[in-house]
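What you see is the complex with one protein chain gone and the rest in place.
The first chain written gets the first letter, and so on, giving A, B and C; residue counts start at 1 in each chain.
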Amino acid sequence: MPYTEINRDSLLWMYETMVTIRRFEEQSRREADAGKLRGMHSSVGQEAVPTGLCAHLDENDYVLGTHRSHHHCIAKGLDLNHMMAELLGKSTGTGKGKGGTMHIADIDRGMLGANGVVGSNIPVATGVALTAKVKGTNQVSVVFFGDGASSQGVLHESMNLAGIWKLPVIFVCENNRYAEATPFEYSVAGGSISNRADGYGIPGVSVDGQSVMDMFEVGREAVARARAGDGPTLIEAQTYRYMGHFGADDPLGYRSAEEQQYYIDRDCIANCRAHILEGSFAEESELEEIDASCLAAVNEATEFANKSPFPDPEELLQDVYVSYS
Amino acid sequence: MPYTEINRDSLLWMYETMVTIRRFEEQSRREADAGKLRGMHSSVGQEAVPTGLCAHLDENDYVLGTHRSHHHCIAKGLDLNHMMAELLGKSTGTGKGKGGTMHIADIDRGMLGANGVVGSNIPVATGVALTAKVKGTNQVSVVFFGDGASSQGVLHESMNLAGIWKLPVIFVCENNRYAEATPFEYSVAGGSISNRADGYGIPGVSVDGQSVMDMFEVGREAVARARAGDGPTLIEAQTYRYMGHFGADDPLGYRSAEEQQYYIDRDCIANCRAHILEGSFAEESELEEIDASCLAAVNEATEFANKSPFPDPEELLQDVYVSYS
Amino acid sequence: MTQAEATRQISFIQAINEALRQELQRDPSVIVMGEDIAGGGEREDFQDAWGGPMRLTKGLVNEFGRNRIRDTPISEAGFVGAGVGAAASGLRPVVDLMYVSFYGVCADQITNNAAKMHYMFGGKVTVPLTIMTGIGAGTNSAAQHSETLYSIFTHFPGLKCVVPSNPYNAKGLMTAAIRDDDPVIVFNNRQLMGLRFDDHVPEDQYTVQIGKSEIKQEGDDITLIGIGFTTRVCMEAAEELEEQGYSVEVLDLLSLSPMDNDAILSSVQKTRKVVIVDEDYPRCSIAADISALVAEEAFDYLDAPPRRVNAPHASVPYSRPLEALYVPNKEKVVEAALEIID
Partner (left out) sequence: MTQAEATRQISFIQAINEALRQELQRDPSVIVMGEDIAGGGEREDFQDAWGGPMRLTKGLVNEFGRNRIRDTPISEAGFVGAGVGAAASGLRPVVDLMYVSFYGVCADQITNNAAKMHYMFGGKVTVPLTIMTGIGAGTNSAAQHSETLYSIFTHFPGLKCVVPSNPYNAKGLMTAAIRDDDPVIVFNNRQLMGLRFDDHVPEDQYTVQIGKSEIKQEGDDITLIGIGFTTRVCMEAAEELEEQGYSVEVLDLLSLSPMDNDAILSSVQKTRKVVIVDEDYPRCSIAADISALVAEEAFDYLDAPPRRVNAPHASVPYSRPLEALYVPNKEKVVEAALEIID
């Protein structure tokens, strides 16, 4: 791909976003290892997928995610302090500490929630697109899900519904090649997720998810299609998670070191950095400044979160309903 | 299609089966109109679909159906007396009158049940094929469902599962062009059900479901594939229901008389009859004998059912469990 | 109220239909989705071909158009989930889940998403979704089309559950449900749809408060608690018990979650005896829930053990004579009442 239309601002935003995600995830891992949370699904390795896509969205657009969604949240512009606080179950968290790592949401920034049930957000995102359609806004709804989630029936129901109603929803499958310890090639009959779009008369695209530039190009087209009222797109982004499924597990139990290395050698951040430098979009020193500020932001978030109080006991019974009597 | 391999025996069996179904359904309608049952989903018009398929099955093979399944049951060789008794809620029915028109089953003849929840039997049939695979028998499992049911996620989950496990299951969509009052072209994105098979790497075939000879040819291939261990097939049979959705409704509320007439002019029984006579597989008089014996069998079943007693009150609490204490 | 208004009798079906129509008129963010709620797909020549299996939505598409009245494919998880997303992003969708047994293909969207989003997201997202669904046996429809099941939804925090018993409260509860900022499930009994009622139903909009029960008639000797269709059964039983000389209080529960604990307890504290009549399966049912409430909170007032009339612990049989034995009826309620009344 030529990437001719990706300007300096976009590239630097994407670079910064991906570095922020990486640092955030590394820190989350440390917090988890320190026993402050359990079962943290790291998105390290997959930063490019939401970043390239969200580059085309604004605060009025919506993103919905999965159990592995920190990168979606950051790409959608969520506040790191509130995110980290949520991970630690603190009252200053996005959900006052009641949702946690699998349920981060911030409706003011258009993040309508991570979701712990595999596939479960796909129809919800379709409904968000329905709101845009019914109200005649030009908002777009984007839902991320895994290769494992592609086996859930709701994906098909939702592609069908979005297909007949031409809804502005983008289905983004992050094919990181594993669902827990189950390889993609075992669980997906036919060997391709994007190909399934054909059956619903909607465009299906497979893209190198390790290249944020490729993601940007594919995202631009899908977002434009949605905004134009031309309906949904299914994107299958080929990516990889570097860590185990939830952190504590060793991925070498089910995959080879060579395979891991293959993807690490194609790291999305290194990739983007090289592209920026080769194209002289920025100096090395500028990138180092960005690197430093990302780290500082994550460190600040960590301090904020650790200093924040836990929720009051009364919170246990609050927010079950808006009102109930 | 040439139909070269369809011999006289097969043709006459199919003719007889279809005429039996037609007479049975006409009688069921009368019983319903007389107030003896409610909500009878008539299969008139769709006789050829299960008939052409079941011509390749024996008692060890399995069929699973839907809310509209009388034709599946008869094609699979169920006893008319017990079927009609079930419709009337009698103790001599296939399910002692406890299941009724939407839940006829006879495991001894390989009919594992009609099912009132749209799409619900699709994974069940997949599991039946799993038994054959695990046990290494060469049984085949066939599940019928409607165009409306194709929108249920379980179809996709099941095609995927059967695809990766190469299960001997045949997914037969009876596309009668309506789900209640909803036309197929409205509800199915992409406009084709059989095309969806591609996405799962399994064969998908569209066939003229008004021609029992075409169904026979397509069925032969799918059954052979299943028995050979080569996995599932998706068949989309283009057919039509002549009556309303559940009998009391007037289909002309949502479709044109011309459209109805188009299909009635291509009636599967007339079709088959013509083929038999043109090919001199049998004399007109032989067919008339068959016609008469079919009618007689249905009349006998009606008498049997009407004379049979209702279940004893104790039946209410029986068969909830095999054993419970 | 003029005489004409005072005698405005409409059917249960018309009441729901009117509630929907008036809310659609009043609030542009209300939409309705479901299978064949209009019918005919997008065929111009067959607009409004169906109107739902019970005709609850008949006529709406003509008035409000296909943007707001949407036929769906048969994919409950897909369109109930879409209802959740639409509700969380600014609409007030009413989703028709034809019969409650079909919850089985979309329960995830109801109990994992609709019920939990507000809590998990710290109160910052609301899901003003209304689900309406058909319940109840008595129509010869067998085990998969005759369940009641409101008990399992009452189990889940985050959901509200209401069960109208006549056209008046059907209209008022449906209107209240749509306006409510929490997800509400409205359970409409199929037998009620076919019955005639004497109640007056105002043409103007009104709401029946979610969380409140209604005393249908006052009495001193025993309380009968009914839910939807079984409220009728309780009224019939009350008549017979009165003929036998007893003074009977009948409470129409209307709302299962929240439940009007106070009203239940005060009635039982007065009468000191209670029979709960519920068509749902008996185990872990709303009837058990009420029985436990009364035992735990009105223990010292009770003169006799609480009694329940539930459907049996069995699937709904198709055969009519069996089905007739299945559904709670006047005889069973009278029998249960007489067991404890003396």
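To be clear about the criterion, a contact is a pair of C-beta atoms (placed from the backbone, for glycine too) under 8 Å apart; a residue touches a chain by one contact, two chains touch by 3 or more.
Since the structure is predicted, the reported quantities are computational estimates derived from the model, not experimental observations.
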{"item": "Selected from A:Gly89, A:Gly127 or A:Gly219 as touching the chain missing from the view", "value": "A:Gly89"}
{"item": "Touching residue (missing chain; options B:Gly39, B:Gly65 or B:Gly113)", "value": "B:Gly113"}
{"item": "Residue among C:Ile74, C:Leu97 or C:Ala142 that touches the chain left out of view", "value": "C:Ala142"}
{"item": "Residue touching the undisplayed chain, where the options are A:Met102, A:Ala125, A:Ala237 or A:Ile290", "value": "A:Met102"}
{"item": "Residue of A:Pro50, A:Gly127 or A:Gly148 in touch with the missing chain, whole complex considered", "value": "A:Gly148"}
{"item": "Residues of chain A (touch criterion as defined above) contacting the omitted chain", "value": "37-39, 89-90, 95-103, 115-120, 148-149, 151-154, 179-183, 185-188, 253-256, 310-311, 313, 315-317, 320"}
{"item": "Residues belonging to chain C that touch the chain removed from view", "value": "77, 101-105, 107-112, 115-116, 119-120, 142-144, 149, 151-152, 154-158, 257, 259, 280-281, 283-289, 291-297, 299, 302, 304-308, 312-315, 317-318"}
{"item": "Chain B residues that touch the omitted chain in the full complex", "value": "62, 64, 93-99, 103, 105-108, 112-113, 115, 117, 120-135, 141, 153-154, 157-158, 160-161, 164-165, 318-325"}
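Here is the rule we use: only the chains that are shown with their structure count from here on.
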{"item": "Approximate Å spacing (C-alpha centroids) for the pair chain A, chain B", "value": "45"}
{"item": "Intercentroid distance (Cα basis), chain C paired with chain B, Å", "value": "36"}
{"item": "Junction residues of chain C, two or more chains touched", "value": "72-73, 75, 77-78"}
{"item": "Chain A residues counted as touching two or more neighbouring chains", "value": "153-154, 157, 160-161, 164"}
